[in-house]
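Missing here is one protein chain; the remaining ones are kept as they sit in the complex.
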Amino acid sequence: MSEAIDRPHPTPRDYILIAVILFAITAAEVAVTYVDALDSARAPMLIVMSAAKFLLVVGWYMHLRFDRPAYRNLFLIGLVLTPVLFGAVLLSFGLLIGN
Amino acid sequence: MATLNPAVESATASHHGRKGVWSWMTTTDHKRIGLLYGVSSLLFFLVGGVEALLIRLQLAAADGTVLSADAYNQMFTMHATTMVFLVIMPAAAAFTNYLLPILLGARDVAFPRLNALSYWIYIFGGLFLTISFFVGGAPDGGWFGYAPLSTQVTEIVRMDYWALGVQILGLASLLSAINFITTVFTMRAPGMTLMRMPVFAWMATVVAFLLLFSLPIIAVGLFEVFLDRNLGTLFFDAAAGGTPLLWQHLFWLFGHPEVYILILPAMGIVSEVLPVFSRKPLFGRSFVIFSGIAIGFMGFGVWAHHMFVAGLGPVAEATFALTTMLIAVPTGVKIFNWIGTVWGGSVRLATPMLFSLGFIAMFVIGGLSGVTHSIVPSDTQQHDTYYIVAHFHYVLFGGAVFGLFGGIYYWWPKITGKLLNEGLGKLHFWLMLIGFNLTFAPMHILGLRGMPRRTYRYPKGLGFEFWNFIATVGSLTIAVSILIFLINAWRTKARGRVAGNDPWDGRTLEWSISSPPPEHNFDVVPVVHAEDDFWHRKYREDEEGRPVPIPGGGDPLVAGPDDPPIHLPSPSFYPILAAFGMFLTVLGLVYVPLGLVLAGVGVVTVVWGLFGWSMEPLTREEH
Amino acid sequence: MGRSTRVHPGIGRRRRVAIVLLLIAVALLLAACSGNDPTNLSRVVDGANPQSSLDARGPDSATINDLYWLVFWIAAAIFFLVQGALLVAIFRFRQRKGKERAVKQVHGNMRLELVWTIIPVLVLAVIAVPTLSTLFDLRRAPDPGENALQVEVIGHQWWWEFNYPEYGFRTASELHIPVDRPVYLTMTSADVIHSFWVPPLNGKRDALPGRISNLTLQADEPGVYVGQCAEFCGLAHADMRIRVFAESEEDFAAWATAQAQPAVIPSEGPAAAGWETFSTVCVACHAVEGTQAQVRIAPDLTHVASRTSFAGATIDNTPENLRAWLHDPSSLKPMRPDLNKPSQGRILGMPNFHLTDQQLDDLVALLETFK
Partner (left out) sequence: MAVLDHTEHAGHPDLGNVRKIAMWAFLGSECLFFGTLISTFLLYHNTTGDGPTAKEIFSIPFTSVSSFVLLMSSLTMVLAHHAAGRKDWRQMRVWLLATAGLGLVFLSGQAYEFTTFVHEGLTVTTSPFGSAFFVLTSFHGGHVAIGVLMLLATTFMSFGGKLHEGQGMNVELVGLYWHFVDIVWIVIFTVVYLLQV
């Protein structure tokens, strides 16, 4: 595309590799839910893993890593605003803390 | 004079003869769409104003009997919904549509057909809300439709009209927000860097971002209300464990950014008018811009100040009190810079300037009373009283409406080619200023003396009679001033003075082209070298920084044979079709389950519209 | 002018046209003649503005007022400075006719920007400190040592239920409290959101369905204080009022003792006949202690005759008004009894039972015995 930026674009092989990683993480996520020993560590682990998947898809499949920063900024505002605002809302309901 | 570029000529010719209703229905010209927005919002202003007058008549004396309780509740709900969603927002959209491309040196917005779609959804949405008066009553749950009152199905359809109407109006705004953002990012003329953009364009951009990020929240909230009412979901049903507070959060997460959506365009207008009529550039221009951005960001962090008596707990209340107070800082920066602009200038008190100065004076009052609301303990006395009603009319009417009228007087000659009468304009201003203060200043007193809002009557013996009567007199005075404006507009059409390209000695690009502008805006796309580029074409500064006219500097640019051809969007019938489909859809949804048939027809119409749209031959590139 | 507060599904078209045409005439008419005064507030309260938040009659309200006036004067100072600067700018630099000046093109001043950013921050800091400390103070529940009176408050469309758990009785829309003693309200709602507000005694607090909220009331001196539901709760939100009677400890104790007495069903005369009707019709919604009437979805009537007002404290409690109420409740207060769904606990007003004149007289006689 015309707005290509210095970094080399991924190839189909990269895409498939990423798909494999995505699959692996998903499998790990599901596995974690079945391991009772991980009870208290489960939530943070799951969140980290799903964030990793999220970033992989956004960064590579959606080319955000390779595109103009303007796109990233438009999306990032929404992406950052969402947890901040709703974090506050849920906090005010006494969620997020104490459980 | 050089001959016109043939491309310019053909663009002018092919669009010249277009007249008639059909051409308006299919127009994709941002200026025509802007005009449509403007005229529609003015009409709705009369509707919302008549609703306000009925409210005032009912309250003129104790135990008023002009309206029944039921009619009164519909009246203030529809008054607010109309004024907010059908008047101020579209009026801002009118200015943005008409001016944004011109201010940026562009020939249109990024997506002209999408732009038309926004307008048609808006007008059908407005129609949809207004017909509710004639079919079983209008919405009556207040403009923020607190659940579970709004989900309590007493009147079968009323709040459905509200939920769906506001929903599609939101959709219209969301589409135009995306459109404006894209326009600003991609359509600026060469040399028009972001920091050279006129302040109005900046404020329009901030508004577009606020819309972009706040509308989805209310969209979900409105869906939840609608589903609670019609599908039996339990989002706000306390008995089942739902919590009404959720709705309050969702509404105000949108609602507070919304109030800045309402005021920032007016602030942008004032920032354009003050420099021109002070013959000085805007003082602290970058600070005005950045404080606008700061207001936008901070606007997302204060919503719970509308819930100070809802029981959030002292920690949350303290936090939101602080964020709310802080918003006074960037707002103050703007006020002071505006005064700094006037200071040391050569002040011409023409009507646009009067309205802009009136804006500053009145907005400060509303802003300061806003700060008194942020004092949580005081707000427990003020909340839901006329003191709040006073606050928000000072910022909404004293602010937004004054600012918008300033813009109307300022750009009227550009848009119509004729100058509004100054004498009548000044009469309008002074009457409105007096009427406005007569109406809303007493409400401060009433509120502190314990008069609750949204009450259709008050008993004798509470001491509310006198100031209410004054307020009613004031509102009638406002009505007279509006009539004077209408007369002025009418007279100007017939025998107004011809304006010429640049009647005010303007600073920005719109004054460099003819009045009214040609359909393609610019014969030559301007190359921008400075902020206030047009002013710099007309003047240079001497050693002491005083302007020295450059002979012939203000003459229009003329296209040469090498200039690239002009592309203009072709008219399209599909936007209005798709919007009509949405109208049918929501109308059907009000009357579930039978209405689902109509809704189905509506959805098919929407799909038809969108399909035709995407299949429409791109004889001209879609910009 | 007669009352015409009956509920219309919309506004009649003819009426709408008439209103638009006679806009101004009506305004004048209104000033000359308005509705009659069923509330008769002057009977219970005096002073020009009995509901004023500025006229503090309790410690909390007084604290709030002090804070308000502090902020008010700061705001007033800013107001005069800003408006003054604006006026000076306009008049000093006004362009006189025909004398155009070429003015220096000043673009800004960094130092000024800093000044007018920092000064407001400082002013706000000054405001913030007392705000926060007062806020936390007022949200504190009374200590056990303060011997607070506990009252449960339940908002209903469109009246208030007050429940005195220590004494075991309920009353409606009229609250009696002892002076100089904190009263701790525990509030909730039976239907939609309401807000309890008696300005001379304290700020307001929402009563939400499915949630508990609290408010402390305290009166410095005996008297009657009026208030109002402050959160829009539908049709008769305006007519959901409150009366608070602050009494000396002795008077309060006497009142409470009387209220705790069950009612006695009259055995003869019209009142006894009234009970016939009551026990067949009214028991569906109203409770009367000491009788089989135990449904509590409408105001408790055990001591209805001891109240100064009824129907959300909007109507003066006289036999004539009571009779009018029983004859056609919706003519005195906008309500939607046609939408009642008692099975789902939804009550939107008292229906018209089309009682005969005889029944009306008997019922009024009965209610007058519920002292």
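The letters A, B and C name the chains in turn, as written, and every chain counts its residues from 1.
What we mean here is this: a contact is a pair of C-beta atoms (placed from the backbone, for glycine too) under 8 Å apart; a residue touches a chain by one contact, two chains touch by 3 or more.
If you're wondering where the values come from, they're calculated on a predicted model, not measured in any experiment.
Visitor: Indicate each shown chain that the hidden chain touches within the full complex.
Guide: For the complete complex, the undisplayed chain touches A, B.
Visitor: May I ask which residue of B:24, B:185 or B:608 touches the chain that does not appear here?
Guide: B:185
Visitor: Using the touch definition up top, pick the residue from B:25, B:135 or B:246 that touches the left-out chain.
Guide: B:246
Visitor: Please identify which residue in B:135, B:153 or B:234 touches the non-displayed chain.
Guide: With B:135, B:153 or B:234 as choices, the missing chain is touched by B:234.
Visitor: Considering the whole complex, not just the chains shown, which residues of chain B touch the missing one?
Guide: Within chain B, the residues touching the omitted chain are 105-107, 110-111, 174, 177-179, 181-182, 185-191, 194, 212-217, 219-221, 223-224, 227, 231-235, 237, 240-243, 246, 250, 525, 564, 567, 614, 618, 621-623.
Visitor: Taking the full complex into account, what residues of chain A touch the chain not shown?
Guide: 1-3, 11-12, 15-16, 18-19, 22-23, 26, 29-30, 32-33, 42-43, 46-47, 49-50, 53-54, 57-58, 60-62, 67-71, 73-79, 81-83, 85-86, 89-90, 93, 95
Rule of thumb we're sticking to: only the chains that are shown with their structure count from here on.
Visitor: Between A-B and B-C, which chain pair shares more contacting C-beta pairs?
Guide: When B-C is set beside A-B, the one with more contacts is B-C.
Visitor: Cα centroid separation between chain A and chain C, in whole Å?
Guide: Chain centroid spacing, chain A to chain C, equals 51 Å.
Visitor: Please report how many Å separate the Cα centroid of chain B from that of chain C, as a whole number.
Guide: 35
Visitor: Give the residues of chain B touching no fewer than two other chains, as numbers and ranges.
Guide: Expected reply: 243, 245, 313.
Visitor: Given the complex with chain B, which residues does chain A contribute to the contact?
Guide: Spelled out, the residues of chain A in touch with chain B are 70, 74, 77-78, 81, 85, 89, 91-93.
Visitor: So in the complex, which bits of chain B are touching chain C?
Guide: 50, 53-54, 57, 60-71, 73-74, 133-134, 136-138, 141-142, 146, 148-149, 152, 154-155, 238-239, 241-245, 278-281, 283-287, 309-311, 313-314, 317-318, 321-322, 325-326, 328-329, 332-333, 335-337, 339-340, 342-349, 357, 360-361, 364-365, 368-369, 371-372, 374-385, 448-463, 469, 472-473, 476, 541, 544-548
Visitor: What part of chain C is in contact with chain B in the complex they form?
Guide: Listed in rising order, the residues of chain C that touch chain B are 1, 3-11, 19-20, 23-24, 26-27, 30-31, 34-37, 39-42, 45, 48-54, 61, 63-64, 67-68, 71-72, 75, 78-79, 82-83, 85-86, 89-90, 93-95, 100-109, 112-113, 116-117, 120-121, 124, 127-128, 131-132, 134-136, 138-139, 191-193, 195, 197, 199, 202-206, 208-211, 213, 226, 228-239, 314, 334, 336, 339, 345-346, 348.
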